[in-house]
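Worksheet: one structure, shown below.
For this depiction, one protein chain was excluded, whereas all remaining protein chains were kept in their positions.
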Amino acid sequence: MHIMEGYLPVAHAVGWTAVSAPIVAWGGMRLVRTVRAHPETKMLLAASGAFCFVLSALKIPSVTGSCSHPTGTGLGAVLFGPSVMTVLGSLVLLFQALLLAHGGLTTLGANVFSMAIVGPFVAWGVFRLGQAIGASAVVAVFMAAALADLSTYIVTSAQLAVAFPDPVSGFAGSFVKFATVFALTQVPLAIIEGLVTVVVFTILTNY
Amino acid sequence: MAAAAMDLIDRIAQTNRWSRRHPAEKLMLGGGLLLLSLILPAIPAAPLILLAAAAAVLVGARVSGRDYLAILAAPLAFLALGAVVLAVSVQPDAGAPWLTVSTDSIATAATVTLRALAAVASLLLIVLTVPLTALLRQAHRLRVPAPIIEIAVMMYRFTMLAFGMAVRGRQAQANRLGYRNLRRAIHSSGLLAATLLPRLLDRGRRMEIGLATRACTGELRTLAPAVTLSPAFLSGAVALHASIAAVTVAWVTLVPSAA
Amino acid sequence: MTVAAPEALIEAHDLHYTFAGGIPALSGVDFAVRSGARVALLGANGAGKTTVLLHLNGSLKPSRGTLRLGGEMAGYDRAALMRWRTRVGLVLQDPDDQLFAGTVYEDVSFGPLNLGLPEPDVRARVTFALEALGIADLAARPAHMLSFGQKRRAAIAGIVAMRPQVLLLDEPTAGLDPHGVGQLLATLDALAAAGTALVLSTHDVDLAYGWAETVALMERGRIIAEGPPETVLADDAVLARARLRRPLLIELAFQARAAGLISAQPFPRRAADLAAWLRSAQIVGA
Partner (left out) sequence: MTVAAPEALIEAHDLHYTFAGGIPALSGVDFAVRSGARVALLGANGAGKTTVLLHLNGSLKPSRGTLRLGGEMAGYDRAALMRWRTRVGLVLQDPDDQLFAGTVYEDVSFGPLNLGLPEPDVRARVTFALEALGIADLAARPAHMLSFGQKRRAAIAGIVAMRPQVLLLDEPTAGLDPHGVGQLLATLDALAAAGTALVLSTHDVDLAYGWAETVALMERGRIIAEGPPETVLADDAVLARARLRRPLLIELAFQARAAGLISAQPFPRRAADLAAWLRSAQIVGA
């Protein structure tokens, strides 16, 4: 679930784009440098990007029946690193907007911030933290993927709350509303994404 | 699965009556409407934009109404849910929060929903008439570095291959009852994803050989068929944008309650 | 004295199906699989063979038409599909689409485990399937380290381990060299002898002629002819419609007739029988 085309007021659309653009540009520059030095990585990056896109579009057994879906950014961040994921995640969002009419172009900046920046960095941070405190790889990967998924939806709720504060209870009330509808229903899905990611991670590191 | 929706959108984008038109024409038309939907007051602009965008897709590009509605269904569901959330207010006093509805919140919900509807229709106009790769070709105008565009073009290709693999893989698992309960389904999904990545990376390596045999220099330069820009189409688009803006301005000035 | 015809294992009636974008895939397919069947679903690329197979095990739901299993109307709810797939197994064309990470043994155990069988039964079925396909020695190999032919066998073993009554195979000989094809057909013969009904799709007329008991010829989402291979595959009109050619052995028989050797019916089905057939041919002219 992303913020739909036209849902954000102009100022917000521009604002979130301004926040996301430098971070994605930073990731993009690092990527371009890698690719210029090793042109063959282009193909592997494209294949990885396609993998992330398919992950995010895989219908995992849905509990809520909502339009929620996994983000796939947790696994991507653990496998490819967060700076690569900012770019691949942005491309995934662009593809979702253009191939699935899911999300949007004017809301791309906001969605990139929640899914391609916050999600991967949370995942990466949690994974590194887990390793640092000696948690098993399984636990670290589970937490990284589940929290990346959940944080994306919390940020989305916050973005919507900032844009549409409740006439009575302001940002806080609005955040509660959006979080209840969008983020809370995502909790079981986040757990499932965590579990699936553990299966994937275990297999990929074993074979 | 999303694969069916993507397949439908991609197929329409590749085969609609406007698919051979210069991408810039349709980007101009759809992008202009999208911009107007954001900056003009939703009443009366949004209904006009919705009408114009839908007409362009259905009449101009000859997209079937059934397909159009099927694609619109998902955003409509989001809109309906969002409208309810916006229309209801949380009253945090008296201990437990209360839900109330006010004219203000209903007005916000209506405006936002209308505007988003117009914007989605404009987005669909672009999405359904311009093939993704034609759009990516235009990205260099936005000064996107060539390697990023090349990765995106390749990613599109791999995405189409990956979706096929995922759909068939899932079918194969379902044939062996891999989705009979939640536990097995989580296991099967994990297996499927874990199989997909090495297969895609393998595909990437073989593609590397495929490109090398064509004297690849490191860059992935290609040439698109030459298409000419139609000045008539472009001026039509601009005229449409201008008249929607003019009607909106006139409405806002003449109808006192609109202000 | 009237004996009721044995109930068909699968009976499809008037199947219609349309792909996304409104492209018709099937337009009125009638097809039955009886116990002990050896059917070749023959057709050019794009004729609709795969789509028929996907309907026969419930992977696709027809937009019109009906499917009966053992005489009962097929259901598409979770429980009905489960029962359906235990009875009708489908092997997809590309083995890479159905082999998942892990060893051959693990992969073959996937289906029996999903059936919820106790471990000893699962192990017994895996052993049985691996032996039936002649790949017991590959059990511990990871799937990506197999040759193409071995992958194909492992994929079939994964379905055979579910002990289906009907085994559907989508282009099972594609990509196999003559030796691999021979091995595969021998395996299929063994499965048929053990009582499994077999339906395979192919565009190889020589294969269909030599292997099948019944040939169903597909073209543009329809079955345009069905019957014994020596009849269907000698009918130039339907072959032309299906954009296929005569099997070489039939071609030879026609040419022999044209050369003045009147053929003795029936045409030989295997190249090895050619000598006997030529010997029995009545010589005219010369």
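Letters A, B and C name the chains as they come in the text, with residue numbers starting at 1 for each one.
Heads up, the rule we're going with is that a contact is a pair of C-beta atoms (placed from the backbone, for glycine too) under 8 Å apart; a residue touches a chain by one contact, two chains touch by 3 or more.
If you're wondering where the values come from, they're calculated on a predicted model, not measured in any experiment.
K.L.:
Considering the complete complex, identify which of B:Ile71, B:Leu136 or B:Ala174 is in touch with the unshown chain.
P.N.:
Of these options, the touching residue for the absent chain is B:Leu136.
K.L.:
Looking at the full complex, which residue from C:Asp30, C:Glu106, C:Asp206 or C:Asp235 touches the chain that isn't shown here?
P.N.:
If we include the chain that is not displayed, C:Asp206 is the one touching it.
K.L.:
Under the stated touch rule, tell me which residues of chain B contact the chain that is not displayed.
P.N.:
10-11, 14, 19-20, 131-134, 136-137, 153-154, 156-157, 160-161, 164, 203, 206-207, 209-217, 220-226
K.L.:
Residue-wise, where is chain C in contact with the chain that is not depicted?
P.N.:
The list for chain C reads 44-46, 147-149, 174-180, 203, 205-206, 243-245, 248-249, 251-252, 255-256, 258-261, 271, 274-276, 278-279, 283, 286.
We take it that only the chains that are shown with their structure count from here on.
K.L.:
If every chain is reduced to the average of its C-alpha atoms, which one ends up farthest from chain A?
P.N.:
In terms of C-alpha centroids, the chain at the greatest distance from chain A is C.
K.L.:
Which chain's mean C-alpha position is nearest the mean C-alpha position of the whole protein set?
P.N.:
B
K.L.:
Between chain B and chain C, what distance separates the C-alpha centroids? Give it in angstrom.
P.N.:
41
K.L.:
On a C-alpha centroid basis, what's the spacing between chain A and chain C, in Å?
P.N.:
About 44 Å, centre to centre.
K.L.:
Could you tell me the distance, in whole angstrom, between the mean C-alpha positions of chain A and chain B?
P.N.:
That pair's centroid distance is 18 Å.
K.L.:
What positions in chain C touch 2 or more of the other chains?
P.N.:
Where chain C meets two or more other chains at a single residue, that happens at 101-102, 144.
K.L.:
List, in ascending order, every residue of chain A touching at least 2 other chains.
P.N.:
Correct list: 203-204, 207.
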